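Complex shown without one protein chain; remaining protein chains in place.
Chains here go by letter, A and B, matching the order in which they are written, and residues are numbered from 1 within each.
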Amino acid sequence: MTGTEPQPIRIVGMTGRSAGAVLVVLALAAALPLVLSKYQVGLATEILIFGVLAMSIDILAGFAGRTSLGHGAIFGVSGYVVVYASAQAGLSPASAFVLGMIAATAVAAVFALLAVRTSGVYFLLLTLALGMIVWGICLRWTQVTGGENGMRGDVRPAFLVEHRPFYWAVLVATALVSYAMWRFVRSPFGLTLLGIRDSESRMKSLGYNVPLHLFVGFTVSGFFAGIAGALYAMFNNFVSPSTVALAQSVEGVLMMIAGGVGTLFGGFVGAAAIITLENVVSAYTERWQTVLGVTFILIMICAPEGIIGTLRAIAARGEERYKGN
Amino acid sequence: MNRRQFLKNSTAAFAAAGTGVAPWRRAIAQAGPIRIGLLTPLTGVVASGGKEMVEGVQFYLDQVKNEIAGRKVELIIEDDASNPDTALQKARRLVEQGNCHMLIGDLLANTGLAVANYVKGTGTPYFIPIIAADDLTQRQRIKNVIRVAGYSASAFTHPFGDWALKQGYKKIATISQDYTFGHEQCGGLAQVFTEGGGEIVQQFWHPLNTADFSPYLGQLADLKVDAIFAMETGADATRLIQQYASFGLKGKIPLLGAMNATDQSVIRTLGEECDGIIAAAHFAEGSDNPVTQKFSKEYEAKYGKIPSLYGFSMYSGIMWIAEALEKMGGKVEDRDAFIDTVLKTELTGSPLGKTVKLDSYGNPIYDVQIRKVVKRADGKYWNVPIASYPGVSQFWKYDPETYMKQPPYSRTFQGIKKA
Partner (left out) sequence: MSTFQILNGLTFAALLFVVASGFTLIFGLLRIVNLAHGALYLLGGYVGFTVATRTGSFALGGLGAMAAIAAIGLVLDQGLLRFVRGNDLRQVLLTLGFAFVLNDLMLVIWGGDSFTVPIPQMLKGGMRVFGVFYPTYRLFVLVTGIVVFAGLWGLLNHTRLGALIRAGVDDAEMVEASGVNIRRVFLVTFLLGSALAGLGGLMGGAFLSLYPSADAEILVFSLAIVIIGGRGSLVGVGVGSLLVGLLNTLGQVMFPELAYFVIFGPMALLLAFRPLGLFGRAATT
């Protein structure tokens, strides 16, 4: 690496070129409701929300090397608290939202306490078990959670009831949250997590408190999942045990993988891919589950780095060839 | 048949019907198809019921050659996956993308409640022949949610409690799936039974999809009761009935069931374990009423199985909508008029062989049959009526206003009269 290259100008941590690209993407995203139908705007809103969920899972999976099958539960708990606070306790949407985030972070902290000493497949199974406990509580504690039937409520503030304003609000929230996650993984703390992913023993020998780092990383990841959960509760005005079920966690992991583990923003790509695919496939056949399963299998065998990961790999190879000339 | 095939077929029929008529006249006469969104669990826990719901609707549409009030019918089927989140998503798709004039279907109460909450906001007419959550036509009534050809959970167990008293039963125990539908059915029975002097000795609630009933059956066997009422649906019903027999309780303690427990969808894969179980329902596929017989025979000829509650209810539901639309010249776009007409329509062509009408809360009034599972000549089992209660309302003999002052049936409130 030469030391004579001029340092690029950085705006909010990004180079001029990247910031420009981000602005273009944001502008395009903001323009969508002007050309899409109500239903399609709803889909786009879902893509944003699930993109955030996938990214939050990626913080742990891509950057700390631990894949969790319990984030659906964290996501859903936030939704339950938001709907309960709004429909049963009569709180304002803003207060409900904040409570949801706090609840999700708390649940993530509890999960983290129990899970930090495991890794790999055991981590997967433990988070799965913890998620199931949360699901069981939501299903059986009928007095509070409505049990099987779930809970309904009019959660959105009056100015966000229409689909377009709501989409824009979600877009703003998503942009802010994504930026926050991006800064987090690039911070010294985030780099430590990367180090833990690559070699835990080395980090330990360097004196890092690995369990503590993992604990904080998990809790932060849960915080972001909670934001996605609160937005989803507002989107649906409804929450039910299926929102905290294992299937939700699996879907989040799948979206993360489809986009690319460790790419962070791949979460949006993965969410967009899966949600669009589901909409297209369901119009023609009932066999969506088979399509989903086959997609999963193919991704695992042929493109485990996901869409963005594979694109990056192709670009890197292309660049190498170019440099070689 | 999936949506793509159905669209192809209906387009072909459309084209065929259109030949020979001047184009501009055709355009005025057609006024576009009536788009009906059918939500049904084609995958997930109650997948078998979901498939029969589709069959029930298609059976009717085939009979009327896919035309109602002079307009073609476009049926768009979506899978709610036995799951409220998916149901909500599909409802959105049907209304916002499919531009459906109405929604019909759903099986599980939680899917119905999720969709009902959504259509409350859009005003789309939503017909629920199968969803039985009491409150949708009682305390939490939504104007555009109508239970055509359906029933509220406690409506049949009220007279059943009365019948149990008449059999001389003094003590009953109940075992039920632990969710609203179960609470409401048991509550209906418990209230009437205890008000007539009977005693509910104990009630067992188990989670949906309980594989092993042995813990409960052991306790039930020890109680000294005259009968056991089992409120079960789907796979739970299959297992309870089998395990009841295998643990030797059959023949020792009479088994009374919710109508879902002895529905064709359950008993058609069972053997002698289901023989003799008694339930209360509006529909008994083995009834000797000529209209019912014709329906059962034609359905069986077409689909190779005796019709269940799901097929029957959806068939009646879509028939009801069709009769209403015929009365108003097919103008389904006029929502208020459409809903009002449906509420006032009396179903004349019902497979029950009797005209059915809705009460002032949008819930049908039926003759309730006490029916028994018996073996047919060809070895299959079906339900045959043994007693009848005419004109039963969802409020039984209670005054509606007073009845609605008591809380809805739940695990904690079963309407039990303290002795």
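As a convention for this text, a contact is a pair of C-beta atoms (placed from the backbone, for glycine too) under 8 Å apart; a residue touches a chain by one contact, two chains touch by 3 or more.
Bear in mind the structure is a predicted one, so any value in this text is a computation, not a measurement.
S.K.: Counting the whole assembly, list the visible chains that the omitted chain makes contact with.
M.R.: Looking at the complete complex, the unshown chain comes into contact with A, B.
S.K.: Which of B:154, B:180 or B:265 sits in contact with the chain that's absent?
M.R.: Answering carefully, the residue with contact to the hidden chain is B:265.
S.K.: Among A:40, A:279 or A:295, which one touches the chain that has been omitted from the display?
M.R.: A:295
S.K.: Of A:124, A:151 or A:273, which sits in contact with the chain we cannot see?
M.R.: Once the missing chain is taken into account, the touching residue is A:124.
S.K.: Would you indicate which residue among B:111, B:138 or B:238 is in contact with the undisplayed chain?
M.R.: Only one of B:111, B:138 or B:238 touches the chain omitted from view, namely B:238.
S.K.: Of the residues in chain B, which ones touch the absent chain?
M.R.: 43-51, 178, 205-207, 209-212, 214-216, 218-219, 234-235, 238-239, 242-243, 246-248, 265-266, 268-270
S.K.: Tell me where the left-out chain touches chain A, residue by residue.
M.R.: Residues of chain A in contact with the hidden chain: 67, 113-115, 117-118, 120-122, 124-126, 128-130, 132-133, 135-137, 140, 250, 253-254, 257, 287, 289-290, 292-297, 300-301, 304.
Throughout what follows, only the chains that are shown with their structure count from here on.
S.K.: Per the centroid of Cα atoms for each chain, what is the distance between chain A and chain B, given in Å?
M.R.: From the centre of chain A to the centre of chain B is 40 Å.
S.K.: Per the contact definition, I'd like the list of chain A residues that touch chain B in the complex.
M.R.: Within the complex, chain A contacts chain B at residues 37-40, 42, 139-140, 142, 147-150, 152, 236-238, 240, 242-243, 279, 282-286, 288-289.
S.K.: With touch defined as at the start, can you tell me which chain B residues reach chain A in the complex?
M.R.: Those in contact with chain A are residues 2-4, 42-43, 78-79, 83-86, 88, 92-93, 96-97, 109-110, 113-114, 117-118, 133, 179-180, 207-208, 411.
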